[in-house]
Every structure is written in C-alpha cells, then in structure tokens.
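Okay, here's the structure, questions in a sec.
Taken from a larger complex, these chains appear in their original positions, while the remainder are omitted.
Going by the order they are written in, the chains are A and B; count residues from 1 in each one.
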Amino acid sequence: MITDRVLAFLEAALLTSRGPVMVQGLVEALGDGTVSAAEVEEALKSIRDQLSAPGHGIRLEKVAGGWRYVTLPELDDPLRVFHGLAAKQRLSQAALEVLSIVAHRQPVTLPEVNFVRGANSTGVVRTLLDRGLIRLAGRKKVVGKPFLYRTTKEFLVHFGLDRIEELPEPEKMIQDENFEAE
Amino acid sequence: MALKDTIGIGPAIEVPDFNGPLDLLLHLIRKNKFSIHDIPISSICAQYHQHLREMQRLDLELAGEFLWMASWLLHLKSRTLLPKASADGGEDDPRRELVDRLLEYRRVKEVAEYLYDADVVRRCLWEPNIGVQGHGGELELDWEDVDLRVLARTYLEVMDRFAAAHPPPLQVTPLRFKVQDKMRELYDTVHQNKLMPLLRHLDTRTDPEEVVALVVATLELVRLGGVRAEQRRVFAEIFLRPGPRAYDPAATFHQESLEAVHDH
C-alpha cells in the first residue's frame, strides 16, 4: 500500500541518489513486504505528476530502466550562473592542489607545477591569481624565462601565519607525534 | 555514560568511564549532593582516592592527570586543616581554584550534552546528491574551512601521486668499456711494442671499470693464444708478449667474457 511513509522515502531516496534509481532497490529498502514493485512504480508516477505543476524546477523522468530527478532545461542558464557564483566561495580540488604546491615549493614555475601534478594547471593558476592567493614573483633564469609564483599576504592572513617561514612541514602536520609536540 | 564491565567478584563501587579527573570529581559531588561552592575536601579526597584504587584494581588505564588531581586534593586537604594564617576574613579559600575549574567544566558538560542531543538526530540527515546535469560534480571545499592541515594533506597526496607516476629508474649503467675493444687495443699494443708491462699500464688507468675490462681482455687473449703473459715472482710485474696465434675479433669473441664483466 502506498502510504505517506512510502512517498516520503521515495522522495528522499531520489534526492540522495546520483543517477537513475531502480524500482527493485526501492522496494527492497522499504523491506516490509507490504509494498510491491507495481505500487512503487505507481507512487513514482504520482510524484512525477505532482512535479509537472507550475512552480516546480525539477521533474521526475524514467531513463535506462530507472527513475531520476532532473532540472528543467529552461533553468540551465540561471543554474549555471548560480553554481558559478557559489563556486567563488569554494575551492576546487585542482585549485587546492596547485595552491599546496606553490605554498610548499615556492617560488615555482607553471611548468614545474604541471610536471608535479601531471596535469595542465594554466586555468587554475589564473583563478588563484584572480583570487589573490598567489602572485607573480619574477622570472626563472632558464630557457623560456617562465614566470615564478609565490603565495600572497592574503594567503598568510587566511592561514593565520605571520611569515611564510611559519608554514609547517607538511609531514609534521599529518603525523601524530609531532602534532602533539606543538 | 557507559559503565565499564565490572569483571571479577562484585566490586564495592561502580566505576564508570570518566573523561578525566574533573569528570570524576563532579560525579562524586553530585552523588553526595554536595554544594559545588562548599566542597568538604576531606570527604571528597577520601572518595576520590578510593575510586583511583578501584580503577587500579580493575586494571583500567589510569592517565597521569588522575594522579595529579589526587595529589592536588591532598594538598588542598592539608591546607584546609591548617589554622587560618591571618585573622582577616579576606583570606583566600584554598578551594577557590578547584571550584572555578569545576564550574567551568560543568558548563562544558552542559553544552556537550546539548551537542549530544543534536548529534543523535542530525547525523541521520542526508544531503541532496543529484548534482547538476552535465557537470562533473567535482568535490569542492569551502574556502573558509581550508586550513593548514588540508593544505598539507593535499600537498602530500600530490607528491604521492607524483611518486607513483614516476617510479625511480632502474640503475642500468651502460658498459663504458667493452672487453672486445680492450682485447683489440691490448693485442695491437703488445704486437707493436713486443713487450708490455700490464700492471704498470693498469696503474695508469683511473676508472675501475676499465681496469676490469683490461684484466678480462688479457685473460681472454691469453686463453686464445693472442698474447702470452709472464710473471717471474709473485706480485712482480706481468709482462705481455705476442702469442703464438693471431687474434681475430669477429670469430673468437666469447659472450661469456662479457657476462663476466656484467656480473662484476
């Protein structure tokens, strides 16, 4: 029987899933044996119908044998803007990697960063420059005279350091015994 | 608060798992319904020590801070037993600091209890995970929460990945001196000069690898009859002279001699 509890669970399961959700998995998770696959399917259809009313930004679609929430295509533009804005308070894994390399090996060139990461970091370096976390610090006297990068004062402020020399050895930060000694 | 298993023959008192000496003291004060502002030090001191003995009997791990507190309590007890040093009422109560610390710790416990209740419910909540279509959904960190430790861990991860992608190369150094070349060189010199002091020649060589190649080349040439070696006494100079047979590098070179150098 389709109860409020079943509907609530379906909504929660869809929300917390990446990719299509199989009906069989939902039936098994509900587990009490009182809900059949046909009933779950029926409940999903009723959720789908509800979401088709105006004022909803998502719909429920059946793909590849499963069900999933998708956002409306006409919301793509504002969503892209929104997630772009939100990303400004966040740091991607790539940006964090570049920042950690510049911090611990400065001064360092882009080719060196690329070599250590094994990936092109041009875009990420630009982002970090824009955010004022790294800065240009002259050129390296090697072929091509690549730019050298260092961390900024803003970097120090964020991490609560007075001088870059205060940056602890990475190993010390992770190991138990040294950490305790601090 | 979880009670530790009380093993053995029924212990006299229950010994809960305390989060330090202040926790134990608060427990004793509460149990006796004492006022926190007027703690009867003698009684508390006695009970505290009794608890320590019980914990030791049960082989519970007794951190140093429990023993430190025990000695502090004894100290306070001795001070409260002394007659007041001065007559004026402004004399500090020796228990003052203990009371302050207990009050502060009690506040901590109150907040901790609030957090406990919140944790019970809140760790059952799930966040959306559907992500944005056509978006990689790369994990991003809140900049505010990126600290030195996150930075250090990221750096070590990058370096680990780098080390895995760039394993140290095998130490294969090419042979700089070929036995075959040295054989021809020696053969030619010996046949040109008719006599060649081998040890003196080896002394002029600075590279041990070349010395090895020369020695092996000599042995090989002697075996093949290309040169003859003479030594009058042990440790004396070894003279090389032309041998009975001509040396043909293409036909006579043996693979084994090369391998001998390799093994060296």
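Simple rule for what comes next: a residue touches a chain if its C-beta (ideal position, glycine included) is under 8 Å from a C-beta of that chain, and two chains touch if they have at least 3 such contacts.
Fair warning: this is a prediction, and the values are worked out from it, not measured in the lab.
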Composition by chain label (entire complex, not just displayed copies): A x2, B x1
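The working rule: only the chains that are shown with their structure count from here on.
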Inter-chain centre distance, chain A versus chain B - centres from mean C-alpha coordinates, in Å: 32
Complex contacts: residues of chain B adjacent to chain A: 126-133, 135, 137-144, 146-159, 161-162, 165
Interface residues, chain A side, partner chain B - complex: 12, 14-18, 68-71, 79, 83, 87, 89-94, 96-97, 99-101, 103-104, 116-118, 158-161, 167-168, 170-174
